[in-house]
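Below you'll find the structure I mean.
Yeah, one chain of the complex is gone here, protein chain that is, but the others are all in their spots.
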Amino acid sequence: MTLELSRLRKAYGQFDFGPVDLTVEDDVLAVLGPSGSGKTTLLPLIAGITSPDSGSIQLDGRELVGLPLEDRHVGMVFQEGALFPHMTARKNIEYAATASERVDELATLLELEDVLDRKPPTLSGGERQRVALARTLATDPDVLLLDEPLSSLDAPIRKRLRDELHSLFESLESPILYVTHDQRTATSLGDRIALVRDGDLEQVGSPSTVLTRPTSRFVARFTGNENLFEGTVTDRTEDGATVLLGDIQFETTASDIHTSTVTVCIHPSRVEIEAPYVADGDRTANTVTETVARWLNEGSEYRIDIEIEAGSITLTANVRPPTFERLALENGSEVQVLIPKESIHLIPERE
Amino acid sequence: MTLELSRLRKAYGQFDFGPVDLTVEDDVLAVLGPSGSGKTTLLPLIAGITSPDSGSIQLDGRELVGLPLEDRHVGMVFQEGALFPHMTARKNIEYAATASERVDELATLLELEDVLDRKPPTLSGGERQRVALARTLATDPDVLLLDEPLSSLDAPIRKRLRDELHSLFESLESPILYVTHDQRTATSLGDRIALVRDGDLEQVGSPSTVLTRPTSRFVARFTGNENLFEGTVTDRTEDGATVLLGDIQFETTASDIHTSTVTVCIHPSRVEIEAPYVADGDRTANTVTETVARWLNEGSEYRIDIEIEAGSITLTANVRPPTFERLALENGSEVQVLIPKESIHLIPERE
Amino acid sequence: MISLFLSVPAEDILARMNHPTVIDSATTSLLSASISTVVATLFGLPLAYWLARTDGAVTKIVLVVVVLPLVLPPTVVGIVLLTVFGPSSPLGEAAIAAGFPLTRSLAGVVLAQTFVASPFVVVTAKAAFESVDQTLEYASRSLGKSRWTTARHVTLPLAGPGILAGVTLAFARAIGEFGATMMLAYYPRTMPVQIWVAFIELGLDNAYPVAILLVLIASTALVVLN
Partner (left out) sequence: MISLFLSVPAEDILARMNHPTVIDSATTSLLSASISTVVATLFGLPLAYWLARTDGAVTKIVLVVVVLPLVLPPTVVGIVLLTVFGPSSPLGEAAIAAGFPLTRSLAGVVLAQTFVASPFVVVTAKAAFESVDQTLEYASRSLGKSRWTTARHVTLPLAGPGILAGVTLAFARAIGEFGATMMLAYYPRTMPVQIWVAFIELGLDNAYPVAILLVLIASTALVVLN
């Protein structure tokens, strides 16, 4: 199946969504964006809940715009599940199912056997989302749309259901669109990520491309990259560009940089911290020795703010707890900062 | 100021909160728990919105139970801000302020100068929370209560406001209780974390203690620790205990273990991955060589599932992106897993 | 209310309840109020659904028109109805010619009652429909179910209690209608009119039996429907 959106547009008062061009084949596209970005506009348009002002939505060449919801064969899992509160879980799935065997099959797949006879208000958040998913899958939809199904769940359940969705998505052969505001969910579930900003697609690409090679400051910031600095390109060779950050020169592998002013973008998880004067081994990296200004325990990692250039630049690094403890870091600790050439990404200034 | 809760109890129908004993001095206590755990019951009790069935709440020896809200000098920041929608931001703060200079002072502190004349519905989520915080601080409360003020914000704004709160909390000299369901927020803002489960305090301690030395499977799971296995203690020495996991022996530094059945608890951020046959250097760690079963890109880190004991145990490790790329990990890769002795925590079986 | 039941000896009341004027008025009231309620429900429900699911200027204007009878004084309602359906109006003349007079007839009573009772169905059912999360309807239709199936299996069951409350209120309002009925159809006498006549002609004591019976019938309807 191929879902193809062309020049899709929808205006809501002041707000303009689109024009959007997008093709999703049998993979998972995670639609990521802040609240108010318009990411929630997309799914209702495809499902047929709202009509676009112009443009087309084609599914294997069949035009969906103009068709009523019920004739689109597009399955949608709503944010809070949208289960029918007066029907049991079983009745909810049966209502949608084309064959009654399908109900038990899906109940087994999604581990719902024990809750089939309960009504939605008595189910936990995770169970509700599983029933909603089963109900949608029961119609064997051509396209699967999911609207932040995990956002209201507690962390451990969210993690577990996310893993289950991951396996499920791999077994489905249809275009899947997954809307979320959570960068982790988008990264782990999406084969590709589409970043939405002010009603437009800002960048579409694989998770690692979007994370390490953002095309704008907005994308970088929204995917957790806090290290964004204004820099000047001083030299360009075949192997990359040299960039000046304050008084310090950094070597990068960036090519195709045609402006001299750039945004230097270094993901905190790619900044490495070592004790001072420890040799770097065989890797070539940019190295500076500076002091720790601040640290924050963030659970599975520590966040270290390092002041460079007498405090005019604050570089953030994520450090694993064992490293943090081994280096016995505290405020004022002197550390060696290693930034591999290929970890420095340059975003050209927009004209 | 010292806030002291003694034998505090409150029953809601089927649900029982407490009895809770808790003392908070001039530090930040993060109250962490899943939805429905009763963590949201605590703040209304202290603020005076609800009355306890029994027990006492004392502030420097002054009994609060029985006093009306308005006489407690307890400041509360509500989940969505609870700003008065018919008043501008300035009027909201003025309403609470004892002196009018205080309004401008707080506006400067919280960077609100530009939005003072706007009404709450036109403010962004982050601005609303800042105004709510300013309004509460304007009364110079003896205790500061915060009810998930960041939960509805987008990631970049949440991160920024969290950092601001961190600095603010350090400058305040009063007990602060911060309720959240997010482990990261609790870890980074709390001087101590209190884990709430089914209306009881399950564990209270510093973030690193709660994270690395959980007293129960529940705490471990809720703070992001997925590696929980049933093990048998085979040997105890002065330096620690040896534990059998399937057929593999692990050495630990655990002491005070008196049961032979234990839950072995290894935080994914403390499992280290190396290429096979790379020497471990001078650290002593438990080492096994196994294969990668699955990996997941989680944005700033990769999650690697490693099958141990022919798949009967799945060990999860968090790996930084540079390490992941350096080792060129993929499904089926053979890796050396290193688990430092002190990173293996044992939870005794409950009788 | 309690004074109403205590003011006259019970056997006295029971005896007077058998009086033909009492029985006649009770029959007229029950019949007319039932017809009015059914008519109001049949027309009111679709209108309420449309009002609940549509936004815009037209919706607002229609809503004002629908609510009007709620605030209009009953005697003014009577005059409006007489002007439109009265014997000297074109519609009224045509109806009389067809042997079906719209005033001083059961049709007139039903007309007056329907006019004042309909807003209750529309307003309450509208609120009931609005309380059904529209997302549930979208969910049902995205599962391949038609609008009609969705309405029958999702919307109506969920809006049911609210709609029933509206229908009950409409019945209560219809059976109690006085002002417009007095002007449009003094005959056949409904119970509220009979109370008035009994009070004027025979005094307060004689109005009690009909009043008690009316309260009993209305309360029974409230209990049965809820």
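A, B and C label the chains in the order they appear, each numbered from 1.
The definition used in the following text is that a contact is a pair of C-beta atoms (placed from the backbone, for glycine too) under 8 Å apart; a residue touches a chain by one contact, two chains touch by 3 or more.
These numbers come from a predicted model, not from an experiment.
Colleague: What are the shown chains that the omitted chain is in contact with?
Modeller: When the entire complex is considered, the left-out chain reaches B, C.
Colleague: Touching the absent chain in the whole complex: find that residue among B:K10, B:R102 or B:R135.
Modeller: Considering the complete complex, B:R135 is the one touching the chain left out.
Colleague: For the chain left off this view, which of B:G13, B:G61, B:P85 or B:G332 is in contact with it?
Modeller: From the options B:G13, B:G61, B:P85 or B:G332, the contact with the absent chain belongs to B:P85.
Colleague: Which one, C:G44, C:G144 or C:P192, makes contact with the chain that was left out?
Modeller: Within the whole complex, the residue contacting the unshown chain is C:P192.
Colleague: Consider the whole complex, including the chain that is not shown, and state which of B:A11, B:I49, B:L172 or B:V278 touches that chain.
Modeller: That would be B:I49, which touches the missing chain.
Colleague: Considering the whole complex, which of C:A15, C:L42 or C:V76 touches the chain not shown?
Modeller: Answering carefully, the residue with contact to the hidden chain is C:V76.
Colleague: By the contact definition given up top, give the residues of subunit C that touch the hidden chain.
Modeller: So the residues of subunit C touching the missing chain come out as 1, 3-4, 7, 68, 71-76, 78-80, 82-84, 86, 88, 169, 172-173, 175-179, 182-183, 191-193, 195-196, 199, 204, 207-208, 211, 214-215, 218, 222.
Colleague: Tell me where the left-out chain touches subunit B, residue by residue.
Modeller: Residues of subunit B in contact with the hidden chain: 47-49, 68-76, 78, 82, 84-86, 95-96, 135-136, 138-139.
Keep this in mind: only the chains that are shown with their structure count from here on.
Colleague: What topology does the chain touch graph have (line, ring, star, complete, other)?
Modeller: If you draw each chain as a dot and join those that touch, you get an open line.
Colleague: How big is the gap, in whole Å, between where the Cα atoms of subunit B centre and where those of subunit C centre?
Modeller: It comes to 60 Å between the two C-alpha centres.
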